[in-house]
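Have a look at the structure below, then the notes.
Partial view: only certain chains, each at its native spot in the assembly.
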């Protein structure tokens, strides 16, 4: 249980410094960050909406979408990590607990 | 540039093994995972929708929401990391590049 599956500490610190240097802390309420996360997920989804499942596998290699999908994945990650951070949720521990729940709910074949 | 802000490698491996043990790889197209990510973000947002910004700061401490918000943050993280993984996007590198772009777009005060 003390295993590290995901380590976000350095990023959380960078994001806090980034926000503070721009006086953004007052804007970064959890409610607002949850909305910003939604907006970025919407931009990520737009990349996939008219592509087939088959084509969706190649989105990060295809020249016309590779950089775009990288940026949108990053944007989603940034708001998600920032949201967990301001809520003081240990994302690594939360993920481990959820994986235990998922493994019970969906036993392996 | 070789700095590690976020380390998701152990989690990516666990998620791949989890999916393979359930024969889920065929379901985990990037298009489908992007939709699943949307669904989980929707569940996360629901926690905040009727709460004020002020109240939203306490969601992870308030007994009636603490466990729920932890689980939804985990669910969003799981699908995001899985999506980056099947797309073979290096999320740490993508985030670093995006932070450079953001710093140019929004200079510190």
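First chain written, first letter: the chains are A and B, and each begins at residue 1.
By our rule, contacts are C-beta pairs under 8 Å (C-beta built on N, C-alpha and C of every residue); 3 or more make two chains touch, one makes a residue touch a chain.
Keep in mind that what you see is a predicted model, and the values were worked out from it rather than measured.
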item	value
Assembly copy number, counted for this structure file with 2 shown	4
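Methods note: only the chains that are shown with their structure count from here on.
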item	value
Distance between the centres, which are taken as Cα means, of chain B and chain A, whole angstrom	3
Complex interface listing, chain B residues touching chain A	3-8, 10-11, 14, 18, 21-23, 29-32, 34-35, 37-38, 41, 44-45, 47-48, 51-54, 56-57, 59-61, 69-71, 73-78, 80-81, 83-84, 86-89, 91, 94-95, 97-99, 101-103, 106, 108-109
